[in-house]
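Every protein chain except one is present and positioned as in the full complex.
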Amino acid sequence: MNRSLRKQVGAVATWLLTFLLMVIICVPGLWVVLTAFRPNGEVLAKPPVWIPENPSLNNFAKIFGYGADQVAIPVPAYFANSLIIALTSTVIALLIGMSGGYAFARYRFRFKNGLFLGLMLSRTVPGIALSLPIFMIWSRIGLIDAKMGLIIVYVAMNVPFTIWLIDGFFRQIPKEMSEAAQVDGCTRWQAFWKIEFPLAKSGIASAGIFAFLTSWNEYALASNLTRSTDSKTLPVGLMDFTAQFTIDWAGMSAMAVIIIIPALILTFLVQKHLIAGLTFGGVKG
Amino acid sequence: MAEITLNNVIKRYGKTEVVHGINLDIAHNEFVVLVGPSGCGKSTTLRMIAGLEDISDGAISIGSDVVNDLPPRKRNISMVFQNYALYPHMSVRENLGFGLKIAKHDDAVVTERVNEAAEILGLDELLERTPAELSGGQRQRVAMGRAIVRHPQAFLFDEPLSNLDAKLRVQMRTEIKKLHQKVKTTVVYVTHDQVEAMTLADRIVVMKDGYIEQVGTPMDVFNHPVNTFVASFIGSPPMNLLPAVIKGGQVVFVDGKSLPVPARLAACVTEGQEVIFGLRPDDLTPVGHGIAESGDSARMTLDVVLSEPLGTETILYTSIAGQEAQGKMFGPRNVTPGETLEFDIAMDKAHLFDAASGRSVRVD
Partner (left out) sequence: MANKRPPFWQREQYTPFLLLLPAVLTLLFVVLLPLLFSLYTSFTGYRLIRPESLWQWVGLRNYKRIFADGDFWVAFGRTIIFLTIALNLEFLLGLGIALLINKITWGQRTLRTIMMFPMMFSPILVGYQFKFVFNDNIGILNNALQALGLSDGAIPWLVDKYLANFSIIFAEVWMSTSVFAILLLAGLFAMPRDPLEAAKVDGCNPWQVFRHITLPFLMPFVFIAMTIRSLDVARAYDIVDVMTGGGPAGRTELLWTMIARVGYDNARMGQANAMAYVSILLSIAFTYYFFTKLLAARKYMGGAE
């Protein structure tokens, strides 16, 4: 009796805690999303309007340059820049990362641990600290305010972590798979593309998504290496709003929603593989 | 024709040498089993034959060609791995046909050969399944099927049965033997299980610490082990090995008890030589419970410490000169611990090894 009562109390407490947790995780984001659908007047209203009274897509129309009151912020250009930069850097980082991850997963060689540590340490350098010399060098070779300038930096930023993840995914595939294929008549190259790559495919895809998001979300470097609509990305563009006298909370929220959406969708796609890759690469040597 | 020849093959990892100059000639269609404890270099040797490990020194030839520098795919061999290494993203049919597809055979040829292999191994029903949907024994069969479809010069098996449970292992063992009789090819088979080695091999190669200890037919290795390692590794329960000294034509144990020097070995020992007396449990039997009465036998009275009935025989734990020794009782009756029995010792089957070198006195 006592025991089952205690169990019930425990269960209720568990649920309450979980509920609280979810509230803390979800409410700030939901609030931003709700705000994206309100007129700015409602945002500033006192007493606050909790549920939007007449939700509309006006804010989105506004930041994309349609509708009555336009914003001076060229969101479509930023969006295109973000997409081009994130996609290109992801593809390159994946190719480099696959090659490096495979080397770590499949070969024994001298300086292996040292090299791995070196790669990881290079990722440690704070973006803002790295931005200083890159800013100086890029401005000399004309890569400031150029998409290529950011792409190169993002490739370098993503390579170490991509290697970490892909190393983990290749390790999960027994070495014998590739050996069996080689005995079956494949070259090592064929064995890779016909056996190991298809097996690691979903893992590699999630490493790619992770790299994409890192580039998509990056701010510290982008804010210093970009100047105009030629190369400014969405996170940098978001700060354009704060430069104005009155913050356009509604417009800013609409833009935030645009930045969040890919993150939400992609997170949903990768979550399973990402955890597997992180832990496997880390724990199982 | 596919003889496999290993000529002074050495394998080093960095500075550590793990295989020390192995010489071995494997005849065409011969079934050779490399056996030894883990870390003895048997798998490394097999992988060097397959081309999955580089050869540090020496030469390996398959057929008439030295294959040292050939990658696995050019050696025309096939291999069955311990964990089967089936391609999880392919059906059984695709797994079997993969090697042929890579070699760019016609679809018709592929289908025909896959069906042929499937029939030999009873895989017909399973062709459209994926490896994940198969049981352990079925996976094992697919792995073997993948090996035979290509009609290779040689099959290599790397501990193929160690992932199966005991019953299935015995069953698959017979299937492998049958398969070899059906598909005549050279086979090199690695295992740590001496029973597998005995039952499958035409010739057994016993390895230890990167050296070959003995090569011979199963009966040869069993009856004439060249040293104490082979003597204790082959045969179960293992041979009893008891230290003794030769004094006046007698094998004298540490506690002073003695047995006559076996007649056939009398010429091989010297007075005062320290030896190890080897006796298989099968040759230490209570009087009246032996396999066949031996011509040259001695007797000893021993206390039984423990008995393990196995049905057709009972294993008796006793001690000779303070050392544990095992005997067998054929046509057994109940034995209670502490019972004292008179034992027959088949002296014509006994072995003597030099205590210092561990080598059989007879071989030297």
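Worth pointing out:
Per-chain numbering from 1; labels A and B assigned in written order.
As a working rule, a contact is a pair of C-beta atoms (placed from the backbone, for glycine too) under 8 Å apart; a residue touches a chain by one contact, two chains touch by 3 or more.
Computed from a predicted structure; not experimentally measured.
By the touch definition given at the top, subunit A reaches the unshown chain through residues 14, 17-18, 21-22, 24-29, 31-32, 35, 43-44, 47-48, 95-97, 99-100, 102-104, 106-109, 112-113, 115, 117, 119-137, 152-153, 155-156, 159-161, 163, 213, 216-220, 223-224, 235, 238-239, 242, 249, 252-253, 256, 259-260, 263-264, 266-268, 271, 274-276, 278-279, 282-285.
In this section, only the chains that are shown with their structure count from here on.
Here the CA centre of subunit A is 56 Å from the CA centre of subunit B. Per the touch definition, subunit A reaches subunit B in the complex via residues 174, 176-177, 179-188, 190, 194-195, 198-199.
Interface residues of subunit B facing subunit A in the complex, by the touch rule stated above, are 50-52, 71-73, 77-79, 81-83, 85, 87-89, 98-99, 102-103, 146, 150, 156.
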